[in-house]
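Contents: one structure, followed by commentary.
Heads up, one of the protein chains got dropped from this complex, but the rest are sitting where they should.
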Amino acid sequence: MAASETIGTSRTEARERAAEYLVGRHRFRLAEALPWLAAIGVYFIFPERMTFGSQVLVMVMFALSLDLILGYAGIVTLGHAAFFGMGAYTVGLAAARLGWSEPISGLFAAAIVAGLVGFITGWFLLRYRGLTLLMLTLATAIMLQETGNLRSDISGGYDGLPGLTFKPLLGVFEYDLYGHTYYLYVLAVLVVVFYIVRRIVYSPFGQALTGIRENVRRMHAIGSPVHGRLVTVYTIAAAIAGVAGALFTQTNAYVTLTVFDFDNSAKVMVMLILGGTGRLYGAFVGATVYMVLEDYFSKLSPTFWQFGIGLMLVLAVLFTPRGVLGVFESIGKYFSERKKL
Amino acid sequence: MRKFGWLGVAALALAMGGAAQAETVKIGVVLPFSGANADLGHQIDKAFDLYVKLHAKDIAPHKVEIIKRDEGPPTGAQAKTVTTELITNDKVQLVTGFVFSPSAIALAPVITQAKVPMVIANAGTAWITNLSPYIVRLSFSMWHPAYPMGAYAHDKIGCKTAALAYTDFPPGKDSTEAFKTGFEKAGGKVTEAIPMGSPVQVPDFTPFFQRIKDAKPDCMYVFIPSGAHATGVMKAYGELGMRKAGIKLIGPMDLIPDNKLQDMGDAAIGTIVMGHYAVDLNNAENKAFNDAWHKEYGKDSYPDFMSAAGWDTMHAIFDAIKKLNGNLSDGAKVVEAMKGWSADGPRGHVMIDPATRDIVQDEHAIEVYRKPDGKLGERILGTTKAVKDECKALKVGRCGS
Partner (left out) sequence: MPHFAIIAVSILFDGLAYAMFLFITSVGLSVTMGLMGFVNLAHGAFAMAGGYIVVTLTRTLGVGFVPSLVIAAVIVGAVSVAFERGLYRRLYKSTDLEQVLLTIGLAFMAIATATYFYGPIPKSVPLPDWLQGDVNLGFRNFPSYRAFLIVLGAALIAVLWYAFERTNIGARIRAAVDNRRMAESVGINVDRLFTLTFAVGSGLAALGGGLAIQLLGLSPSFAVLYLVLFLIVVAVGGLGSLKGTLLAALVLGVFDTAGKYLLADAGGFFVYAVTVAVLLVKPAGFYGRE
């Protein structure tokens, strides 16, 4: 057999495999059902932890919105809480000042307001990168918070807007003490949001984002509208973060200016990195692991739990450099390599 | 003798049947155990633990089981989750603690729905008690010390003009507003009100104080959150030589927390605050309280007004347990049992106002001075007895709803 023929065959094979990979990426894999099954499972196995569960799901959504810009577009920001806060306050102010308490329309309103703020700030700030962008986004979030405090007669300041009541979902489902209804509500919204994010990520637009993340100069060179793309994804991520914030206000029936805190932005980033960036499900894993461990340590030692969390983060970086999901991927790769042999 | 033996047994049996079954009352304690405000949480927690330790026998055969959870940061969200789970999972019959107003505010609808009493050991926003009929407060509202201070500053200290400086968050605004109401009623004039940054970080107070120093009012009323801010205020006040410049420092007792007083040095001497508690308060209960505190926590540890409130909180809870014979399953009954409760505590005589479920206590004008043994001490200049929360009495703003 001539050498060239062997090479030719393997080249075609390689091309075929590559094409299959690209085309098949967006198809749903069986493993993807796991987190959703787990979420529903939690509902039945831990019915007494639904209040906590709702907060975890809200954080998952928040982390997911960050993954869009951090994991896929490579934009590192320390001000993501600004959008969470705008969404939270849209719902809060609508309920407290305008008497608008229908929950689902509140979500849409929050998405629009947060998205708008994202669009405006993104337009100006996304021309910068690195430490500069970090500081600019951080400053934006804090300035929004300070503005809220300036007009604390409207925002309620750090004592917030208390006693918000929301109409029953779809006119039927009431908020209850055990949080069952709201857990399923947040989960349902998460499913919708996730579907949207997934479609974006596996679309040509999503590919362009990855391209920008990996090699910005190249993207400019091939004429890709980098700034426009970045602003678009930033706006979408802001809108989603706004929805997460809106759900936060609805599940707590309360909101204060602390939603804009730097702590909030930092925490969600830590969660995402922990789970693994750029992999969609990293948000699920990271947010869940972090919050469950925080809760566990906090019950173990209300005073010193931060040590446990800190230690976990250090160990995570040393032993799971690409996030917890990275570990699963390595295991998966190990087994698939063995299969090939 | 033998004949009446069975009578004895029967009597004993009757007595035992009539006595209550030994109940274990589950109490949820929610305080900031970690984070920037952990020292506040610990001050109250120590008082709780001390009271339970010394008075457990008072409620025998009943017992209390205390479950502690971290209140978290002052966002209200963690407090809400944690307390809701205490109620639904751990099935506590009562929740107490709560340093931050947002925590109490967030929880009002929850405890109303769950019908579980919330006995507040600190959170001071005045209208909190209006938010739910299940809220009882043993600590104070911002108006308790601030309103009487207004009249006192004008009439007794001789301040004709006063500048207000406050940390820019609701308690700061409440406190200065309360002071202003009382001060202006007495004929004083407020020259300016300066917000001094957010409660999260202790700022450098010098620029704010320098500005006031340049304006030369008679007095400066300062409100800052209890904790690290107090030390910063005193340092700036001392460094700028404001006392020498003739500007008196006044405020609520958050200005001179007992556990930080010794560190404040000479700058603190002459400060006059209005407060419901001072370590040097001269009453029998307080002496016993201090002795027990030092015995348990060492001679370098001091209780402060939050510890005193914590002590009284646990006292009120224990009295309710005794009154209800250990049966705290009906939240409304617990609240009823606490309404009108009164006792002598480290603060003096305290009472829970049945109309508002808020505390009624004496407010003392307290001055810092150097004791003969070299330590800093506080002496009482005057007392206003049985002060209610004027915000609700005058129906100011949100208090009126």
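Read from first to last, the chains carry the letters A and B; within each, the first residue is number 1.
Throughout what follows, a residue touches a chain if its C-beta (ideal position, glycine included) is under 8 Å from a C-beta of that chain, and two chains touch if they have at least 3 such contacts.
Keep in mind the model is a prediction, meaning the values are calculated, not measured.
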item: Residue in contact with the excluded chain [from B:95, B:178 or B:202]; value: B:202
item: Absent-chain contact - pick from A:116, A:266 or A:327; value: A:266
item: Interface residues of subunit A (partner: the chain not displayed); value: 70, 76, 124, 128, 131-132, 134-136, 138-140, 142-143, 146, 150, 262, 266, 269-270, 273-274, 277, 303-307, 309-314, 316-318, 321
item: On subunit B, residues whose C-beta touches the chain left out of the figure; value: 34-36, 38-39, 41-42, 168, 194-198, 200-204, 206-208, 210-211, 214, 227-229, 231-232, 235, 238-241, 259-260, 263, 265
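Everything that follows uses one rule, which is that only the chains that are shown with their structure count from here on.
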item: Centre-to-centre distance between subunit B and subunit A (centres being mean Cα positions), rounded to whole Å; value: 40
item: Of subunit B, residues touching subunit A in the complex; value: 31, 33-34, 38, 42, 68-70, 73-77, 80-81, 84-85, 87-89, 101-102, 105-106, 108-110, 113-114, 125, 131, 168-170, 173, 198-199
item: Contact set on subunit A toward subunit B in their complex; value: 48-49, 51-52, 55, 149, 152, 157-160, 162-163, 165, 177-179, 248, 252-254, 256, 258-259, 261, 263, 298-299, 302-306
